[in-house]
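Pasting in a structure now, in C-alpha cells, and then I'll have a few things to ask.
A single protein chain has been removed from this complex, and every other one stays in its place.
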Amino acid sequence: MAKKFLIASVLLLSALLLGICLGSVHIPIAEVLRSIVEKTRWSQILWNVRFPRVLLSVIAGAGLSVVGNAFQGLLKNPLVDPYLLGISSGASFGAVVAIFLAEVLNASFLREVPTLTFVFGIVAALLALILARRQNTVPVTELILSGVLINILFSAATVLFVMLAKRNITHVYMWLFGTFSGTGWRDIPVPLLSVAGFTILTSGLGMRLNAMSLGETEAMTSGVEVERLKMLVYITGTFTTAAIVSRTGMIGFVGLIVPHMARRIFGNDHRISIPTSAVLGGLLLCMCDVISRTALSPSEIPVGVITAFVGAPVMFVLLRRSGRSV
Amino acid sequence: MKKLLLLVVLMLSVFAFTVTFVDDAGRIVSLERSPERVICAAPAATKFLEYLGLTDRIVGVTNWDTFESERIGDLYPLNMEKILSLNPDLVILFGGFQLPEVTKLEEMNIPSLVLNANSVKGVLDDLVLLGVVFDIGKKAKERAQKLEQYYLEIAKKAYNIPYSERVRVAFISDVPGPDVKEIWTGGQGSFINELITLAGGVNIASGLTGPNGYLPLSIEYIVSQDPDIIIATTYSYGTEQQIVEKLKEYAPFSDIKAVKNSRIYVFHVDEVSLPVPQTISLVERFYNIFYGEK
Partner (left out) sequence: MFDVEVQNLLFSYSKEITLKDISFATDPGDFVGILGPNGSGKTTLLKLIAGILKPDKGVIKIKGKRVDSFKRRDLARILGFVTQELSPLFSFTVHRIIETGLIPHKPRLFPSLTESDENRIKVALQNTGSESFLKRSFHTLSAGEQRRVSIARVLAQNTPIILVDEPMAHLDPGHVVSISRVLKKLSADGKTIIAAFHDINAAFSLCNKILFLKKGEMYGYGSAEEILTEVNLERVYEAQFQLIKGSDSHFFVVPKFH
C-alpha cells in the first residue's frame, strides 16, 4: 500500500515538472533550470503563466476528486459528482451576469467574474439543499432530484439572460468544458486552502463516511449525527467545488471517475481513498491540461474535452470489470 | 550651461511620448512610447493597421487571420504564453466575447487596447484613436475625415432618391434549407444595417434588433417582406455562384422579387462583418448594386 502511494506521489511530482517544462512556447530544459536561479527572458512565462497554471490544475484535480469521493460515500451512490447540487450552472449564470455588468457599466467588473461565479454557485447549491429538505432531514433521492432541477433552472436562466441582455456572450460554451487559460497567482490561495481543508476534514471523518456507506440507519445507530454530517460535507464540498469552478469553469469526469480509480487501486476505506483520490486527481488533471495546451498549439483545447476523452474509456473499462465492487 | 542643457533635455524627455487614452471598453491606458511590437488578437485589428500602413509593427496574429505572422492561437481563450514570448508593446483585442480576456492581459502587465466599434462612426473614432496610440494622429485624422467625406457623398446621393424608389434589402447570413429554419440578419444597431441604410437601402430587419444588433428571422417574415435585393454571405471564396443557385432553388423564396429578378449578391463574410475602415467601401458597392452607377 505504502509503495503504491509512493509511486503515485512520484508520478504526481513528475507530472508537475513536466507541466512546467512543456507548453505552447518551446523552452529548453536548460533554460527552465536557469530560470530558477536567475531572471531570464522566460522567467515571466515560467513563473507567472506556467507555474500557477500547473499548480491550479493539480489543486483542481485533487479538489474535484475528493469532493466527488466524499459525496459518493455520503449519498451511497457511485454516480454522484461534485456538481450534484447545481453549482456549475449557478456559476455559469454568475459569469454571464459579471460579463454583462462589465459591458454595461465598467470593464473592471471583469475582475469580479470569479467572485460572482462563486456566489451564484453557492446560491444554487443552497437552493437545492433547501428544496430537498423534508422535516429536518435531507433525503438522498430528494437531493439528487433538486440538484437536477436547480441545474436546469439556472441553465435556462442563463440562456434567457443572454437573450434579454441582447449581448453576444457566446463564450459561455467554454464554461461547459473548463479551461486553465489565464491562471495567475491570484487564483491559487482560495482553491488551495479549501481543497486542503476539505481533504483533511473528510479524511479525518473517514470512519464516519465508511459508516454512511453502510447505510444511514447503521450509521445513525452507531452514533453518527447523520444529518449534521451530511450538511457539513455538502456545504464544505460545495464551497470547495465553487472555489475551483469559479476559476476554471466546469470540468467534468474528474470528480466522477477518479474516486473509483482510487478505490480500485488503494481500497475502499475513505481514510485512504480520499487522500489518494487527491493525488490521482491532481495527476490526471495536470496531464490533461498539458495535453490541452500542447496538442493543437497555439490553440488550446478546453480541458474538459480532454478529461472526457480520457474519462469515458476509463469509466467504460471500470463498468465492464465491475462485479459487486463498484 | 551644460547643466542647463541637461535639465532642458531631461524635461523634454518627460514630454517626449507618453500617451494616455480611453479605449472602447472605457479603460484608461497609458503607453510610454509608440508601440513597435503589436499583437493583433483579432483579425479586425490587423485590418485597421493595414489601413494605417502600420503592418510592419505586427509581431503576432490569431489563427483566424489572413495576415502572415507568428500565430498566437485562438481569439478565445488567449494563449498567454505565446503572447508573452513575443514581448509585445501592445495587444489589440476586440470587445464582445473577447472582452473578459483583457483582465488576463492586465494581470501580466501587458498593455492592451480594446476596440469595439459597431457603427460607422465608431470605426472612424477607432481610426483616430489608433492614430493617437501610434503617434500618427494627424495622418489618421486626415484619413478618417476622407473616409467620412467619401461615404457621406454616397449617402447624400442615396438620400436624394425618393422613398418610393428605395430598394428593400434582406441581409441573410445562412442559406435556408431543411436544417436551417431561421436566418440570422443584422437589425438595428448592427454594422451591416447602417451600411445598407447609408447606401439608401431599406433593410427589412431595421425595425428589429438583437444582441449586438443581430437576430434570427423566420422564413415567413422574409417572404412577407418581399425584398428587392438579397445580400448573402459565404465562408469560402469561390462559392458565390453556388449560394446564388441554392437561394434560387429554395422553394419558399421563389416568389420573392429578389429571386425572380436575380438580384442576389454574395459577399465573403470577412467583407461584410468586420467593423473596419475597409468595410465602409461597401457603402459605395451597395449603392451601385441598389441603384446602378447613378
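Some points to look at:
Each chain gets a letter, A and B, in the order it is written, and its residues are counted from 1.
Just so we're on the same page, a residue touches a chain if its C-beta (ideal position, glycine included) is under 8 Å from a C-beta of that chain, and two chains touch if they have at least 3 such contacts.
All values derive from a computational prediction rather than experimental measurement.
The chain we do not see here touches A in the full complex.
Annotation: of A:108, A:236 or A:268, A:268 touches the absent chain (contact as defined above). Only one of A:1, A:152, A:193 or A:214 touches the chain withheld from this view, namely A:214. Touching the chain that is not shown, out of A:224, A:254 or A:284: A:224 (per the contact rule at the top). What chain A contributes to its contact with the hidden chain is residues 72-73, 76-78, 201, 203-205, 207-208, 210-211, 213-215, 217-226, 263, 268-269, 323-326.
The rule is simple: only the chains that are shown with their structure count from here on.
The distance from the centre of chain A to the centre of chain B, each centre being the mean of the chain's C-alpha atoms, comes to 39 Å.
Against chain B, in their complex, chain A makes its touches with residues 23-25, 41-42, 44-45, 48-50, 99, 102-103, 106-107, 110-111, 113, 162-163, 165-171, 174, 179, 181-182, 184, 186, 293, 297-300. Taken in their complex, chain B has these residues touching chain A: 25-27, 63, 71-74, 76-82, 84-85, 87, 95-97, 99-104, 107-108, 114, 209-212, 214.
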